[in-house]
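What follows is a single structure, and I will ask about it in a moment.
All protein chains but one are shown in place.
Letters A and B mark the chains in the order given here, with residues in each chain numbered from 1 onward.
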Amino acid sequence: MKIGIKVLFLSMVLLLSAGLLFATGQPDGDSSSVVIKMGDNLPDRTVGLGAVAEAINEEFIAMHPEVSFEVESYQDQPYQQKIKIYATAGQLPDIMKYWSFSTLLKPLVDSKLVVPLDRAALSDLPWMPGALEGNVYGGELYGIPLTADFWVVFYNQAIFDKVGVEVPKTLEEMKAVSAKLSDAGYIPAVTDGKDGWPLSISYDNIFWRVTGDYSLMGDALAGKKPFTDPEFVEAAEIFQELFNTSGVFRNDLVTTDYGAARNLFGQEQAAMYIMGPWEMGMASDENFSESFRSNVRAARFPVLAGDEDQMDNLVAWYGGNYIVKSGSKHEDLAMEYIQLYAEKYADIMWDLQAGFPAQGIQPKADDNQLAKDLLSISASATATSGTTALDMLTPAFKESHQKLCKDLAAGIITPVQFCESLDQALQAALK
Amino acid sequence: MKKLSIGQIIIFFFLILIALAQLFPLFWLFNYSLQKSSNLFGPKLLDIPVDPQWGNYAKAWINGRIAQYLTNSVIVVAASIFFILLFSFTIAYACSRMQWKLRKVVYNFVLLGMVIPIHTTLLPNFIWFSKFGLIDTHMSLIIPYTAFFLAFSVLMFTGFLHSLPFAMEESAYLDGAGLGTILLKIVAPMVKPGFVTVGIMAFLNSWNEFIMANTYLASETKRTLPFSIIRFEGEYASDYAVQFACMVIVAVIPIALYFIFSKRIIAGVTAGSVKG
Partner (left out) sequence: MNQLFTSKKNILWLVGPGVLIMLFAIVAPILLSVYYSLTDWSGFGAKTFIGLANYKEVLFQDPTFWRSLYNALLLLVVTVFIQNVLAFILAAVLNQLKEKYSLVLRTIYFVPAILTVVVITKLWTNMMNPNYGMINKLLGAVGLEAWQHSWISDPKTALGAVIFITVWHGFGWALLFYYSGLTTVPQELHEAAVVDGAGPFKRYTAVVIPYMLPVIQAVIIIDITSCLKQMEIILLSTEGGPGNTTQFVAYHLYEQAFKFSRYGYGNAISIVFVIVALTITMLAQKYLSQANEKL
């Protein structure tokens, strides 16, 4: 017994000294090696945008063998929180994927936590019109955009064929189709309802469908038009019906997170998945069955019955920018990395069919069906929205917007309450 | 063997039912960790694996970085336990055996730590620790785990010390022993159950903590075991079975320790709560 305690004590002391060794910091390795810290929202490095980042990293290491990357990845929301936490602690990674919006990038720019990039050198690349401008603050360019994002409905053609229904073009059709899909044992549609932003973007989309004029949203955000006006209430009513009572979504929507939603769709449990083209990589994700991969397609967000001419109004924005922290020990390397990324990524991304780059692309003969669908949706767009409402103002407004959309989708608040609370959040943000 | 009365049978039935409620969820988890992910969606309550997918465990071990995170957890937990035992024992000794003016004040100050919710320091400590370069080191966890568990441990040790006679220390002193010798050779062995109890509780407390680890640690090389499970939320979210396998591994480690030492643990906690 006595020996037992001694052994216990001794082993603790040993562990403790080991702990202190670890705690005082890892040895830096030999002086010739350089570790660049990166942060992004791409935990999956084998497929999609994560694979693109890995490919660029490899190319960069080929040019600079002394460099190694230490990448930290989380899902969107935890990642954004982490970056805010690191900004507070002065621990930002050297290079980060972030978003150009006033809710996210602007606070970092204002606090001088990120450095301007070489605008002249980067501007020569074949960016889509307006792609860089979102990253410009005070005349300086702070980030390069990665993807052209828009809001679509992914669907599983095999499930629609099996149940014998057509892919819905209107919200009314979506409801009717969903009833049949449900009867056949499928979840009609899923999205990431836990994080809220997909709901917020959907609200924008519905609002546009209702009014036919997205500039009204801009007026409201500028404080020129109250959110309590009837068109916002009407959009909220349609939104609530779609997400809460129509049977298109299951009632666990607001606790279904990104991974779970994607999974339900990929495991062929759900027939539709509302998300953006950064999910193009699903068609080559080995985690999913062959039947899923060859049957995944994309369609435009449905319109109201009789408004079919609005089909090509596309909620679209530029997303996922790369930025460089200020005061980085390896700022030169980071700048070089950004330049390489900007030059190479669009081709790699399209080759891997991983997403929709913010630079012009050449369609290939062997593009998969999903890529073709997305390309045609973006090519046929007659009007685009630009950055969505939730990202136009302050971080607090963004959180409120998401929360209110979740509450509306969960049936906790009425459309009128939604609009009133949104107006309050707006007033607070405009102050 | 005497016959059980109906009342006793009913009581036993309920006792077993409660035991099932405690264990069945774990069994369910284990069962589906051996399946393919798609089996989970079947209509059956339990789908006994005909073709057990042990590969899920290999994947979970590697992709969950369990070896590395486990090492980190052990370092953090062991160091926390060490400091907690050391400091709470000495404080309890000074407060219950020695004569000094501020004794009551210090004792009450230490006990106050029990009442302050640990998460109220979550935000300020983040800034505070970063001023000392502690963020993203294991010390950023060891320090608060120790600080917050001292109150409870001091209370425990005080309870144990009160039941000890003073005579042994007195005679050791008269034999010329110093304070260190008295503490280590005389008092510590006598409150051995106290060390076991406090050690176990400190283990469970630090082992279970997640939110500080989540906020203060950044690098892959520093993270603790619960992050294995979190990893699967993003990267391998599409593979439920591997996630389940990872959860089973993370759960099995303390369960195994627990069953090996269960008699000691149950006895230790029992002794502790009586004294406390």
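Criterion: contacts are C-beta pairs under 8 Å (C-beta built on N, C-alpha and C of every residue); 3 or more make two chains touch, one makes a residue touch a chain.
Since the model is a prediction, treat every value here as computed from it, not as a measurement.
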| item | value |
| --- | --- |
| Of B:Val110, B:Leu217 or B:Val242, the residue in touch with the unshown chain | B:Val110 |
| Selected from A:Met63, A:Ala222 or A:Ala396 as touching the chain missing from the view | A:Ala396 |
| Candidates B:Ser88, B:Thr137 or B:Thr158 - the one touching the absent chain | B:Ser88 |
| Touching residues (missing chain, whole complex) on subunit A | 81, 84-85, 87-88, 107-108, 110-111, 113, 187, 194, 250-256, 264, 269, 394-396, 399, 403, 406-407, 410-413 |
| For subunit B, the residues touching the chain missing from this view | 11, 15, 18-19, 22-23, 25-26, 28-29, 40-41, 43-45, 83, 86-88, 90-91, 93-95, 97-100, 106, 109-110, 113-125, 127-128, 143-144, 146-148, 150, 154, 170, 173-174, 178-179, 182, 204, 207-208, 210-211, 214-215, 225-226, 229-230, 240, 243-244, 247, 250-251, 254-255, 258-259, 262-263, 265-266, 269-271, 273-274, 276 |
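Following the convention adopted for this analysis, only the chains that are shown with their structure count from here on.
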| item | value |
| --- | --- |
| Subunit A and subunit B: spacing of chain centres that average the CA atoms, whole Å | 37 |
| List of subunit A residues in touch with subunit B within their complex | 1-2, 5, 8, 11-13, 15-16, 18-20, 22-26, 43-45, 70, 72-75, 82, 85-86, 88-91, 257-260, 262-263, 266-267, 269, 285, 287-288 |
| Residues of subunit B that touch subunit A when the two form their complex | 37-38, 41, 72, 74-76, 78-79, 81-82, 126-127, 130, 135-139, 142, 189, 192, 195, 199, 215, 218-222, 231, 233-240 |
